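Data first, discussion second: the structure below is written as structure tokens.
Incomplete set of chains, arranged as in the complex.
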Amino acid sequence: MAALMENEVFKAFSTYAAIVTLKMILMGPVTSYFRFTRGSFCNEEDVARKSDEEKKKLLMSHPDVERAQRCHRNDLENIIPFFFIGLLYALSGPNLSSALIHFRVFTASRIFHSFAYILAFPQPSRGLSYALGMFATFSMAYNLLSKVFLL
Amino acid sequence: MAALMENEVFKAFSTYAAIVTLKMILMGPVTSYFRFTRGSFCNEEDVARKSDEEKKKLLMSHPDVERAQRCHRNDLENIIPFFFIGLLYALSGPNLSSALIHFRVFTASRIFHSFAYILAFPQPSRGLSYALGMFATFSMAYNLLSKVFLL
């Protein structure tokens, strides 16, 4: 087992996978931040101590909260496949330099994507960073399946 | 590490896991396809160059887009647990033939499920394919925990 974490490619995968996973987790607190600053909750018990009038207001949706949630969901839809494909790809023995290119392109594109989403950059910046990240995952999947294929 | 990818069960897992993950990723472009053909977006910046009247129209939700999103979400809710349980199950040393049955049943049921969802097949076809996929995951979890259990 120790052998796995002595492998350079696996170490690199662990580092980048941890970074994008932490970035994804942070979308939770970002959403909470918007909930509190914009005053927009979705559970009765979250606004229990308020008056009835205030409750009604606080339980309405707010566009900034919904935007953060869409950004989080987009992360789930893209970072999870990166982890799945990337883990198997890292185990299939690629050379370090091409593995690093895949991990770096994906990580950079997803960090940019989050800023583009939350700060509402003009399109097509968000669309392009989304496509670039997906392309990195597809390229790893192609590499993986061309080495390992047992149906 | 090379040893891992020389193991037949792990190779089979890698192949089927890559296939269902790619299928899951593709729900992103499918949703985009419905967004563009049905004219239904959710971010202001996605319709920036349109007139105010058009904007209002383009920012309304559309049932086909919502259907694709529900299908995507259902994939996340089912394919992710398959990967988690399947990876640990593949590492726990099952025999190849019973592992293949699990992977094939799950993969086939999820591919059918997507068609059943997007094309709105009459029920209970979608419900049954959902249950079948879940059953394959439960069966692997049972096999895993009966071999490896350390609380």
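By written order: A and B. Residues from 1 in each chain.
Note that a residue touches a chain if its C-beta (ideal position, glycine included) is under 8 Å from a C-beta of that chain, and two chains touch if they have at least 3 such contacts.
From a predicted model like this one, the values you see are computed outputs, not experimental measurements.
J.: Taking the 2 displayed chains as part of a homomeric complex, how many copies does that complex include in this file?
T.: My count for the entire complex in this file is 3 copies.
The criterion applied here is as follows: only the chains that are shown with their structure count from here on.
J.: Chain A and chain B share one sequence, so how far apart are they rotationally when you fit their Cα atoms? Give it in degrees, rounded to a multiple of 5.
T.: 120
J.: Just how far, in Å, is the C-alpha centre of chain B from the one of chain A?
T.: Centres of chain A and chain B (C-alpha means) sit 17 Å apart.
J.: What part of chain B is in contact with chain A in the complex they form?
T.: Those in contact with chain A are residues 1-2, 4-5, 8, 11-12, 14-18, 21-22, 24-25, 27-28, 42-46, 48, 72, 76, 80, 83.
J.: Can you tell me which positions in chain A touch chain B when the two form their complex?
T.: Against chain B, chain A makes touches at 3-4, 7, 10, 67, 70, 76-78, 80-81, 84-85, 88, 91-93, 120-123, 126, 130, 134, 137-138, 141, 144-145, 147-151.
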